[in-house]
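Here the complex is missing a single protein chain, while all its other protein chains stay put.
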Amino acid sequence: MTTEAQSTELTHFDQTGQAHMVDVAGKQDTHRIAVASGTIRMLPATLAIIMQGNAKKGDVLGIARIAAIMAAKRTSDLIPLCHPLPLTRVSIDFNIVAEKAMIICTAQVETLGKTGVEIEALTAVQIGLLTIYDMCKAVDRGMVMSDIRVLEKHGGKSGDWTSLIDASSGQA
Amino acid sequence: MTTEAQSTELTHFDQTGQAHMVDVAGKQDTHRIAVASGTIRMLPATLAIIMQGNAKKGDVLGIARIAAIMAAKRTSDLIPLCHPLPLTRVSIDFNIVAEKAMIICTAQVETLGKTGVEIEALTAVQIGLLTIYDMCKAVDRGMVMSDIRVLEKHGGKSGDWTSLIDASSGQA
Amino acid sequence: MTTEAQSTELTHFDQTGQAHMVDVAGKQDTHRIAVASGTIRMLPATLAIIMQGNAKKGDVLGIARIAAIMAAKRTSDLIPLCHPLPLTRVSIDFNIVAEKAMIICTAQVETLGKTGVEIEALTAVQIGLLTIYDMCKAVDRGMVMSDIRVLEKHGGKSGDWTSLIDASSGQA
Amino acid sequence: MTTEAQSTELTHFDQTGQAHMVDVAGKQDTHRIAVASGTIRMLPATLAIIMQGNAKKGDVLGIARIAAIMAAKRTSDLIPLCHPLPLTRVSIDFNIVAEKAMIICTAQVETLGKTGVEIEALTAVQIGLLTIYDMCKAVDRGMVMSDIRVLEKHGGKSGDWTSLIDASSGQA
Amino acid sequence: MTTEAQSTELTHFDQTGQAHMVDVAGKQDTHRIAVASGTIRMLPATLAIIMQGNAKKGDVLGIARIAAIMAAKRTSDLIPLCHPLPLTRVSIDFNIVAEKAMIICTAQVETLGKTGVEIEALTAVQIGLLTIYDMCKAVDRGMVMSDIRVLEKHGGKSGDWTSLIDASSGQA
Partner (left out) sequence: MTTEAQSTELTHFDQTGQAHMVDVAGKQDTHRIAVASGTIRMLPATLAIIMQGNAKKGDVLGIARIAAIMAAKRTSDLIPLCHPLPLTRVSIDFNIVAEKAMIICTAQVETLGKTGVEIEALTAVQIGLLTIYDMCKAVDRGMVMSDIRVLEKHGGKSGDWTSLIDASSGQA
C-alpha cells in the first residue's frame, strides 16, 4: 500500500524498548495538514432515514460533524503518546453514496506545529462515523465502518504524502 | 446485513426532529454485554515489527490495549447523545492474522445499566486500532482500519443479538 | 424571589467551615427532574441570520443543542462540589422571541439518583447560550445572556418546587 | 447595543452552510485580552451568609474563583467550534452589590494567540456564577444569573472593542 | 507492612497476562469508605507563608482542598484499569505539623458501589499535596511529598482493613 521509503523503527520506543512521548522540541513549527477518510455501510432503509433527516427532521450528519470536530480536539487525551497540538482548522465532509448505502466521512485537520495531524484527522473520522452509528443503531445494528485511512499529509520534514488509493470510491 | 425486525425511527430525535438524550429512566438495570471488533491492515514488515515488539522491545499491543480500555470509559464524553454508564468490565483482545498482515481487535464491554454498551465497545475498538496506527505510522503511513462493527449484544429489552458475519475472518 | 422555607446553612461546608462534597449515601435514589432556562438577547439582524440558518444554511441552534446536552454530562467536572450522576434524560428547547430579538433556552434534565439535577440543567442552559454567542460573535459582539434560573424541580426529599416567575417571558 | 461595523456572515459555517472550525493558520499571534462579566441576584439573607463565609467559615467566592479559572481552561472542550488556546493569564473578581443582593463576577483572560479569548472569559464568568448557585442552592433556589456579556476585547485584527454598557451597575 | 492474608494474584491481568478492567458485575453494591493520607515537607519559612495565607491573604489550603475533591472525581480518567464510580462523599483535611514544617493531607472518600475507593482517596491526597507544591514553588522548589498511603478501608467482601501505622505522625 505504501511504496515510499520510510523509517523502519518505531519512534515511540526508546533504545530499551520503553514507550515515550518523543522529543519534538527541535522540530520546526510548520503548517501541517492531514486529510483522512472512512466509510459506514448500512441498510438502504437506514440511509433513506438519514437523508430525510438531513432535509427536515433529525439532522444525523450535522450532529456527527460536531462530534467529529470536538473529537479532533480531544485526540491527545485518547491516544497515549500523541503530542497535544493547538489545531488551527478542522473541517468535516460527509458524502452519501446512495447506490452502496454508504456514507463517506472526510476530515481535514490543520495546525502550525511540530508534529503532524494525521491522528487528529483519523480520530475525527472515527468519531464522526461512530456518531452516525449511535444515532441509527435503533434501526440498524449491523452497520459497518471501514476503510479508515489517511489520504494526504502536508508539512513537516517528510513533506507531502498522498495515498495511492482512490478515496472517492471508499475502497482500496 | 441485519435481518431481524427493528424500529424504523431514530430514537435520538423527538417528534419535532430535535436531538435529545433519550429518557431511559423507565428502563430496567440489566446485565448488558456488547462485543465489537475491527481490523487494521498494514505492510507485512510493519506487522513483523509489532510481533517482535510484543516479545521484547516496544509493546505496541499492550499500549493499544490500555488506550482502548481508557477510551471505553470516555465514550459519553465523545458521542453526543450517549448516556454515561458505570462500566463493570472491559476486556480487549488482539489477534494477529499474519498471512493477511492484519490485526483484529475485539472488545467486550459490560455494565449493569439501563442502556446497552455497543457504543462503548466500538469506541474501544476504534481507539485501540488507532493507537496501533499512531505507534507504527513512522514506518507505515498507509495502514487501513476496517470492518468495525458490533458482533454481539446481550441484555436489555431487545435481548440477544448476534451479527451474521464471521468475525474471525475480519471480513463481511 | 423564593418564598418557601429552606435551610439557612450552606451544606457544602462542614462545621469548621471547610468545603466538602457532602455525604449523600443515605439519600434515596428517586426520579429527579430539573428544568432551567435562560435567554440571549441580540441585534435583530443577528436573530434574522440565525433564523435563516435554521431553515437552510448554518444550523446555529442545532449545534447549540448538542453543546448543551454534552455540557450537562460534564457538570461534575466543572462544578467543584457537584456529585457525579448518571443522567437518564437531557432535552433542550430553543424558543425565538422575535419581537425582543431574543432566544430562550430551556433544559430539562433527569436522573434516578441521590441528588438533584438543577446544576446540570443550568450548565446545559449556559453552554447552549454561550455556543450561540460563539457562533454569532463575528456579527454581534454585544449579545447578552440573562435570566438563567431554575424553573422547576421534582423528586428527592424536598419534593416539587416551582419558580414563581413566568418563564415564557424570559423575565422576572 | 453594538455600533461598529462587523461582518454579516457567520464565519463558523462554510459556503454550503456546514459547520467547521475556521482556519486561523494565517492569523497573527498577538496579545489578546478579553474582559467579561455577569451577575447573580439572590435573597439578602443568602448574600449575608456568603459575606460571613468570606470572612470566616465557608469561602464561597474563593471556591467559585477556582472553578471559574479552571473552566476557562476547559472552554474548547465545551464549545464545539472554539479553538484550543494556551491561556497566559486568568483573573477573576467578585464585587458585592449589597443593596441589590447581587454579586458581579468579572473575568479577564489573556493569551498570545491567533484567536480572541472572549468565549474563555464568558465561560469563566458562567461557571463562577454557577458555582455560587451550587453552593448556596440549599438556602436559596431562586437565584438568577444575568447580564453575562463581553465588556472589552483587545488584540487581533479587529483591535479594541468596548461595550457601551456601564458594567459596574450590572445592568444594561 | 501488611499482615493479613491477601490474594497473591494481580487481578488486573487475565490468565494470559493481558490487562483488563476486571468484571465487577457480580459484586454487591455496598457502602464503601477509604481513608488515605500523605505529607508535604517544606522550609519553615514556606509553612509560615501558608499559615498566614490561611488567615488572610492567599488561601493555599482552601484551593488545594478543592483540587483534591475535583481530582477524586477524575480518578477513572487517570488510572487505566480503575472502574468509574459515582462518589457519594469526599472530604479533605489538612493538618499542620509546625515543628516538622510539614502538612498532612487526609482524604475520606465514600461510595455505594461495587468496588472500593482507595484509589480515589489516594488521587485526592496526591493532587491536594501537589497543588500546595504548585502554589508555593516560587518560594520553595525543594518540597517533598511522602508517606502517601491508605489508612483504612471499609465495605465490600474483604470488609474492614486498617493500616498498622500511626498516621498522625506522618511517618511509618
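Read from first to last, the chains carry the letters A, B, C, D and E; within each, the first residue is number 1.
By definition in this document, a residue touches a chain if its C-beta (ideal position, glycine included) is under 8 Å from a C-beta of that chain, and two chains touch if they have at least 3 such contacts.
Everything quoted here is computed from the prediction, not taken from an experiment.
Under the touch definition stated at the start, the shown chains contacted by the missing one in the entire complex are A, B, D, E. Within the complete assembly, D:Ile92 is the residue of D:Val35, D:Leu78, D:Ile92 or D:Cys105 that touches the hidden chain. Chain B meets the missing chain through residues 59, 62-63, 66-67, 70. Touching residues on chain E toward the chain that is not drawn are 1-2, 6-13, 16-17, 19, 38, 41, 43, 45, 49, 53, 56-60, 63, 66-67, 70-71, 74, 77-82, 118-119, 122-123, 126-127, 130-131, 133-150, 153, 161, 163-164, 172. By the touch rule set out above, chain D reaches the unshown chain at residues 31, 62, 65-66, 69-70, 72-74, 86-93, 110-112.
Note that only the chains that are shown with their structure count from here on.
Across the two candidate interfaces, D-E and B-E, the one carrying more C-beta contacts is B-E. For the touching copies chain A and chain D, the fraction of interface residue numbers used by both falls below half; the interface is of the different-residue type. With centres set at the average Cα position, the gap from chain A to chain B is 16 Å. Chain geometry summary: the mean Cα position of chain B and that of chain D are 39 Å apart. In chain D, the residues that touch at least two other chains are 19, 59, 63, 66-67, 70, 77, 80-81.
By the document's touch criterion, interfaces exist between A-B, A-C, A-D, B-C, B-E, C-D, C-E, D-E.
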